[in-house]
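In this view, the complex is presented without one of its protein chains, the others remaining in place.
The block that comes next holds chain A.
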């Protein structure tokens, strides 16, 4: 029979498939002496060994060439969480600017410190079940500073301290309601109240970075829990210009130098400003923080002297972290659904280094 070539053209060779013919492959090699030809056998070494060093035999051994383009073995290390690496940097920045850290070790707060002391009225939407987590147990605060509460009640319902007040029926029961704090400004209120009890008044700079809780609609960039960064300066004669100056120094340490300020509204600050910075990657102005001077209706009932102004500003920790580490879904960063590989791989947090890669995507 004539030779059958399987796989050549259409006919694969019926004869091949019926096993009447078998294809044998014959390989032939031409062999010649190479440069390392030797009549004795020696293994190529990979690495130096203690025995080689003491005997000096390393001089006679050939060593395999090392593949420099492959990766090495990553050291067996632990890792810090990216969000908390960013938190460390922000703490550093505040400490460098002379700010003292406020105690914030209470997630549970009363409506009084969270809202009323801040001159936020009792019928304000933020106090709704929608935005605030109220508690079933313990449902109400056990103690509130009585005299201070009276002054707060008066300024809400009747005014005073130069204010018209809100002119509504302020209820103690409402102020007693416990909740999961919606902002660390509640802790700032406590700190300012403590400061006001110390006579004579000494200027202070405070900061805090801690967890807050909002009962809002959840999506790719919003969770029920997040971290708020807050800075506060209390001194005589502070102006809106001073607030801008402090913000400029603060944001410069974050590598953000182009700032613009926009009028805004907060129940407890007046004037208020939103802070915008120019994002090189997105080629537009994005909001980076909120700020203002605390209202006299908040400060004076505490007992702070009349010519003392308190400037304050805040931003979230999650947002700059997501931008810095290029993360689009907040659940990959915070909570148990975190991407551990991302935690293993995330670089040092250097806030004042070049801002992100050009592909950095917008996260609101």
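Following the convention adopted for this analysis, a contact is a pair of C-beta atoms (placed from the backbone, for glycine too) under 8 Å apart; a residue touches a chain by one contact, two chains touch by 3 or more; residues count from 1.
Keep in mind that, in the parts below, contacts and distances are computed from a predicted model.
Enquirer: Can you match the unshown chain of the complex to its UniProt protein name from these: "Myotubularin-related protein 9", "U6 snRNA-associated Sm-like protein LSm7", "Phenylalanine--tRNA ligase beta subunit" or "Exostosin-2"?
Expert: "Phenylalanine--tRNA ligase beta subunit"
Enquirer: Taking the full complex into account, find the residue in A:239, A:257, A:280 or A:329 that is in contact with the omitted chain.
Expert: In the full complex, the listed residue that touches the missing chain is A:239.
Enquirer: Decide which residue listed in A:229, A:293 or A:315 touches the omitted chain of the complex.
Expert: Answering carefully, the residue with contact to the hidden chain is A:293.
Enquirer: Touching the absent chain in the whole complex: find that residue among A:84, A:286 or A:351.
Expert: The one listed residue touching the chain not shown is A:84.
Enquirer: Please output the residues of chain A touching the missing chain, sorted low to high.
Expert: Touch set of chain A with respect to the missing chain: 76-81, 83-84, 88, 91, 94-95, 97-110, 123, 125, 129, 133-144, 159, 161-168, 178, 180, 203-205, 211, 213, 215, 223-225, 233, 235, 237-242, 244-246, 248-249, 260-265, 267, 270-273, 293, 295-297, 309, 311, 333-341, 343-344.
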